[in-house]
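Only a single protein chain was left out; the remaining protein chains are all shown in position.
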Amino acid sequence: MTPHFPLTVNAWELPRGLGLAGLRQVAREVHAPGRGEVLLRPRVAALNARDAWMADAPGEGAAQPGSDGAGEVLAVGEGVSTLRPGDRVLASFFPHWQDGPPNPTATRLALGGRGPGLLAQAVLLPAEGLLHLPEDMDFETAASLPTAGVTAWHALFEVGPWRPGEAVLILGTGGVATWALQLAVAAGLRAIVSSSRPERLAQAQALGAAATLRIGRDEAGWAAKVRELNGGQGVDRVIETSGQATLAESMRATRPAGTVAVVGGTSGWGGAVDADALIDGALRLQGVLVGSRRMLADLLRFVQQRGLRPTIAARYGFAELPQAFATLAAGERLGKVLVTLD
Amino acid sequence: MTPHFPLTVNAWELPRGLGLAGLRQVAREVHAPGRGEVLLRPRVAALNARDAWMADAPGEGAAQPGSDGAGEVLAVGEGVSTLRPGDRVLASFFPHWQDGPPNPTATRLALGGRGPGLLAQAVLLPAEGLLHLPEDMDFETAASLPTAGVTAWHALFEVGPWRPGEAVLILGTGGVATWALQLAVAAGLRAIVSSSRPERLAQAQALGAAATLRIGRDEAGWAAKVRELNGGQGVDRVIETSGQATLAESMRATRPAGTVAVVGGTSGWGGAVDADALIDGALRLQGVLVGSRRMLADLLRFVQQRGLRPTIAARYGFAELPQAFATLAAGERLGKVLVTLD
Amino acid sequence: MTPHFPLTVNAWELPRGLGLAGLRQVAREVHAPGRGEVLLRPRVAALNARDAWMADAPGEGAAQPGSDGAGEVLAVGEGVSTLRPGDRVLASFFPHWQDGPPNPTATRLALGGRGPGLLAQAVLLPAEGLLHLPEDMDFETAASLPTAGVTAWHALFEVGPWRPGEAVLILGTGGVATWALQLAVAAGLRAIVSSSRPERLAQAQALGAAATLRIGRDEAGWAAKVRELNGGQGVDRVIETSGQATLAESMRATRPAGTVAVVGGTSGWGGAVDADALIDGALRLQGVLVGSRRMLADLLRFVQQRGLRPTIAARYGFAELPQAFATLAAGERLGKVLVTLD
Partner (left out) sequence: MTPHFPLTVNAWELPRGLGLAGLRQVAREVHAPGRGEVLLRPRVAALNARDAWMADAPGEGAAQPGSDGAGEVLAVGEGVSTLRPGDRVLASFFPHWQDGPPNPTATRLALGGRGPGLLAQAVLLPAEGLLHLPEDMDFETAASLPTAGVTAWHALFEVGPWRPGEAVLILGTGGVATWALQLAVAAGLRAIVSSSRPERLAQAQALGAAATLRIGRDEAGWAAKVRELNGGQGVDRVIETSGQATLAESMRATRPAGTVAVVGGTSGWGGAVDADALIDGALRLQGVLVGSRRMLADLLRFVQQRGLRPTIAARYGFAELPQAFATLAAGERLGKVLVTLD
């Protein structure tokens, strides 16, 4: 059934500069999709730390939370031949980044924040940023992938050559880290997971970690422990989610010619490099910026083939978004916080 | 206990030009290892089709069969610091090819044929071509890896980028193909195996093939069947073991920008390219020449981590080498033919 | 001045199945550009052998010749923010292939043939397939680049690693070969050019070839001559424009782990591989399919920086297209055949 336009839908907004306290639901008018556009009805969205930051990021107008989501096509504009109303689809974080390395044209639009947010009952999106769900994949699995899953995929499989059996050190158990663990295990990598909390390490082991490592919040010198867990060698790759507090030590934990994939900054963005490790170790430090639509397509295929399921910390309804953000902020979870839109 | 040099040992030889009929056991004098050399006592060797060809290859002196083998160090020469008598080791096919692409210096020596052969009770080898066995790996597993395992590893994981979940078409169920199947499955690839014989397809399924395909000996047009088994798309990669009879069709079975890794010629070496597939499909045809010591080290690590076991067609004693070659020539096997040296 | 739509313009067409004899000029109605579209007024077009083939290719409706052209923007549709009427632009062969390897979505539209052809007084094109000309580049230089220049660039610089000082064998002196020679010289490669005609070799030397080689039409065994010209080594790369008659010999002329970039088939498409060269030499045979918009942008930048000028065989007016095709068919030229539209 074709909707009547303009349509009025509910959507969440974050006025700039008020932080999460400003979170509010508004009614929004949505026009019919133009050439190359699709109207999506999100059914499940997933939160990321980024959704909270965007509340305070510079820009005009209110931020629109929601980078991750899956749902159904309500209507399509002219020239859209590969999608039809009723199709089950998933949105790519950068709708225009198809393949290859990122460039300003490809990443000119990102979902959530300044771009269209998926925490709305309906949203207009560029058709080229949507992918069909595999037949037997549910919305929850799909919604958990575009930001955290793709970042993990990119950091593991798209930065330089890698080989099965390599050792990967994964810092923490947040959204990216948990997907990194699950993907690494399914692809025959040897995952070593660190956390400051013992219960997280037990959960990581249950997800297939070959070894785990407790690292206290301000602990130094843990690179030696990592090497011990890896037969005396540095690891082949680090998934660096933490930043400031750990960057130099992560480099010291890496074998010559290995890779430190920098994906986050839970302990503060940035950090100093260890010059000896960097140069004498011929290391690669690689910034990872989510990923392309092609990476998301490859990830979808792998998740479906292997029957992987996201690790879900909590589920909330559309009206419960403030509680969902509170859970996200508490930092005590393992895996993704989901929001269901009926 | 240090051996007394010169040592006299039994070894198999293949005088040139007589074919396998010329196979004979001889007594050979072995000198003490010089600087950088190691005296190896092979405990298990594995045969390859190449061992038979070398009987008729041009060259001087008798061919020395045996490219693949694992055993114990008997003695080491000056300057060898990483190996000691009693160490359990494995020999790399090209002892001097350490890493990087092949070049004439790196591949100047190959084991078996013109190079030293491992079908001998003791053999002098360059130390840099030997690797330690992982603690819990037996000689049979190790001996099955250097030629067939490394070729499969190289074709799957070392030619261009690849990602988990990709579809790989593996032609046949010989030594390289069987390792390719086992490695692909363990690394999260989707393996499609073809054979002309139904019982082989059943065995491939038991080893984890996601799909199988019967291809008659002179059958044409099977690329369409492969696409059907792969959701309507060409496969990402073909492990081309067959050559002449299949090369062009393998190319037609491959997706745009995919790879055909050419590793053998069971149906005759070479073949014609399909120009449309090659250019319009932007395909890569890559010749695969066994591999480097680094690849063998990576393969060893992966096989050990995953507890992979070689598929063994038959085992023979040292004195039964003629029977072992007969089994190899019959072409009815799945997996490797091993020779045990007591 | 905005044009009045619908606009009536002259355009050349090639009805299917009549060959070049069917070439005819027609009047065509052009509508205003829609969302994401641009109306281009070509000022210079360049012919390629492909324009002639398309006359006989399967498909519906008449073929529209002209894959290569540069001109001015007449009008832009909604949502086009980076181009304005009057802008001097160049069209990319595959308007939707932005970056990364080719895939069916990226290459769904190609200019010339089934796609829009640039041998028309005005033509509607997707905005994302157009690039601005550098300020000091003329239309002739720009028009000569999209097919032949990008193919040469792709084959030289985008297939695997390459390094300055490498030796490249370039077969012939057609459009792709001539650009390959000029680009190779400007990038510090050592170009070796072959041709069956001595006067072409002299011209190649004038363009900077380090060595030249006469190869008779059915000559065999010339790989040895190439090695002699290259200090006894195989070349690092071959730009294979010829196909059937030369493919195997090109492989024999290549060093271990080198590349044969297959870009054409002037002697017939396809050819048989040399299995020894392919496997023992660990060669890469790579089909090259023109290239992406990103490659064209990189090529434009380089051509402008170095002040490279296309080698032009002949220029014709819009009304003289049949004569232009005749010159193309004669096969006696060096460089590009251009058509000027006033």
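Going by the order they are written in, the chains are A, B and C; count residues from 1 in each one.
By definition in this document, a residue touches a chain if its C-beta (ideal position, glycine included) is under 8 Å from a C-beta of that chain, and two chains touch if they have at least 3 such contacts.
In this text the structure is predicted, and so the values were computed from the model without any measurement.
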Query - Chains shown that the absent chain touches, full complex - result: A, B, C
**Report entry** Which of A:262, A:297 or A:313 contacts the chain that the document leaves out
**Finding:** A:262
Report summary line: Among A:36, A:102, A:134 or A:322, contact with the omitted chain is made only by A:102
Query raised in the report: Any idea which of C:58, C:86 or C:164 touches the chain not displayed?
Result: C:164
Query raised in the report: For the full complex, which residue in A:109, A:207 or A:289 touches the chain that was left out?
Result: A:289
Query - Those residues of subunit C which, in the complete complex, touch the missing chain - result: 157-158, 161, 163-166, 183, 186-188, 190, 210, 298, 301-302, 305-306
Query - Those residues of subunit A which, in the complete complex, touch the missing chain - result: 101-104, 107, 243, 247, 256-257, 262-265, 269-289
Requested in this report: Can you list, in ascending order, the subunit B residues touching the missing chain?
Outcome: 34-36, 78-79, 98-101, 103, 105-106, 292, 294
